[in-house]
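These notes are about the structure you will find just below.
Heads up, one of the protein chains got dropped from this complex, but the rest are sitting where they should.
The first chain written gets the first letter, and so on, giving A and B; residue counts start at 1 in each chain.
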Amino acid sequence: MTRYFTADHEWIELDGAHATVGITDYAQEALGDITFVELPDAGRALAKGDSVAVVESVKAASDVYAPLAGTVTEVNGALEDEPELVNTSAELEGWLWRMDVAEGADLAALMDEAAYKAHIAGL
Amino acid sequence: MRYLPLTPADRAAMLARIGADDIDALFADVPATALLAGPVAGLAPHASEMAVERHMARLAGQNLTAGAVPFFLGAGAYRHHIPASVDHLIQRGEFLTAYTPYQPEIAQGTLQVLFEFQTQVARLFGTDIANASMYDGSTACWEAIAMAGRVTRRKKAVLAAGLHPHYVSTAQTMARFTGDAILAATPLLAADAGDAATIAAIDGETAAVVVQYPDILGRIPDLAAIAEAAHARGALLVAVVTEPVALGLIEAPGHLGADIVVGEGQSLGVGLNFGGPYLGLFGARAKFVRQMPGRLCGETVDAEGKRAFVLTLSTREQHIRREKATSNICTNAGLCALAFSIHMSLLGGEGLARLAALNHARARATAEALAAIPGVEVVNDAYVHEFAVRLPTEARSAVRAMADRGVLGGVALGRLYPGAAGLENGLVVAASELTSDEDIAALVAAIKGVIA
Partner (left out) sequence: MNAPNASGWKPHMGTAEAATAATASGDRALNLEEALIFELAGPGGCGVDMEAPALPPVAGLERFLRQAPAALPGLSEPEVVRHYTRLSRQNYAIDLGPFPLGSCTMKHNPRLNEKVARLPGFADIHPLQPKHTVPGALEAIAQLADWLIALTGMAAVAMTPKAGAHGELCGLLCIRAALDARGENREVVLVPESAHGTNPATAAFAGFRVENIPATADGRVDLAALTARLGPDIAGVMITNPNTCGLFERDMKAISDAVHGVGGFVYCDGANFNAIVGKVRPGDLGVDAMHINLHKTFSTPHGGGGPGSGPVVLSAALAPFAPLPFAQRGADGAVHLIEEEEAPADHPASFGRMAAFHGQMGMFTRALAYILSHGADGLRQVAEDAVLNANYVLRSLEDVLDAPFAAAGPCMHEALFSDNGLPEGFSTLDIAKGLIDEGFHPMTVYFPLVVHGAMLVEPTETESKAGLDRFIASLRSLATRARAGDETLQSAPHFAPRRRVDETLAARKPRLVWQADAA
């Protein structure tokens, strides 16, 4: 399993053709208390860069984009009652959705952890 | 000038502090061609309070007021006795001149009122929740159609024939731009509210079935039956209540299966005001809360643990969601909601029931008196405060002739549905607790006079 990051503060954990996606700790920190997460329906087809989910705090609603093309297989039901999981554990228990990654999906734009850390240091 | 506190000495001192030679130095960014050299030409100069009052009183004096004559108009705006304390309380400066409660620490007055208002509306409508009000009943009706579209992900609305024609027109106008399909129909001048036709029009593409209750002719649709038919096809029932007092006598739409209930609240606390400002009421099932438009006031606590109220779920709204907002609405009808809430706090559920029964009794007395006039037929089997009548002559000219005789005798269906066949002789008559026996006698005499 390898974990990658996007410049837009999503993380994606790849396990062959399956992946889990969430937002990074940096993003949850910037958002403050998360109040609601709007998740996609299972089965939805995604193109890279599509707005897939919305993470809401009290005064902001931020789109979460698909890091890769594919199909949503599962969403994190725990977030319905406990959206705060994204604050306390953004990169583990606060995962947003799982997906099947499309064949030939373009990994070129993804960063590894070191590159992402350098990226946010520069913000 | 009495509303401008700055004196010439103040202005001079302030310009000096700013370091500007004259006031136009502060307008330096305005192109010279656009900056006017003096006051806009052709407009009057300032006037004393006395002069303005005289001017306005002269204009007001030219209008025939509802309180001066026997009055029987309804059709979406109703006249009731408003207790004297309502208008006094809404004129307290802390309510009148307050802003939207975005700083909750110093707006608990407004916020608690909104929370109480939301509770009153929800209880009245029989819905789980209600918002902090919308502009009026017609725009609330459109917003409900849009919301049903979001919830069901469909784009068609079936409007029962008894929906107020202005509400229909508003929905049709908005739908022209959103691409929603609106199925509307003109009502028949008959006792049957047309439920069968409404139900027949529902299909698997329908997002909302919109039914006014009581309807434009005062008839009472069978909401439970329509709800069942709507739900069977995956559609939502939107009930529209243009006279909340009626709900003192007939069952709340939320208890009959309505998913969204909207309405016009002006009859309680607000008054006629020639059509505005009015008060949009909006209630819905709790599970739809994130799709609701409009402001919402919620309960929370402050840093010391005291109960407090605050505007919440703001991420639905335009100032945050921008182009993805549930609606572009910004204001609610704050002061009108306060007036409604004060009036409801005085009435309570029992008082509303008594008021509704009294309104119905006056309507019944009026209907029976009209039915006794040869040639005049009361169309409704059932009504609360308002019913339709078939005159032996064209109703619009009858209404004008009655007005000339000093009786405001109802709303002609021809005014609401110009050119519609079969409705020319129809008249909608409303009564309330203000309707006296003398008023009824005057209406009878006037009608006899104009149909002779």
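Convention: a contact is a pair of C-beta atoms (placed from the backbone, for glycine too) under 8 Å apart; a residue touches a chain by one contact, two chains touch by 3 or more.
Note that the structure is predicted; figures quoted are calculated from it, not measured.
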Which displayed chains the hidden chain touches across the whole complex: A, B
Omitted-chain contact residue, chosen from B:A232, B:V301, B:A372 or B:A441: B:V301
Contact partner of the left-out chain, one of B:P104, B:G234, B:P392 or B:G422: B:P104
Residue touching the undisplayed chain, where the options are B:L183, B:L346 or B:A445: B:L346
Missing-partner contacts on subunit A, residue numbers: 8-10, 23, 27, 30-33, 35-36, 55-60, 62-65, 83-84
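FYI, only the chains that are shown with their structure count from here on.
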Whole-Å gap separating subunit A and subunit B, where each centre is the average of the chain's CA atoms: 44
Touching residues (chain side subunit B, partner subunit A) in the complex: 290, 314-315, 320-321, 324
In the complex, subunit A residues that touch subunit B: 35-36, 38, 56-61
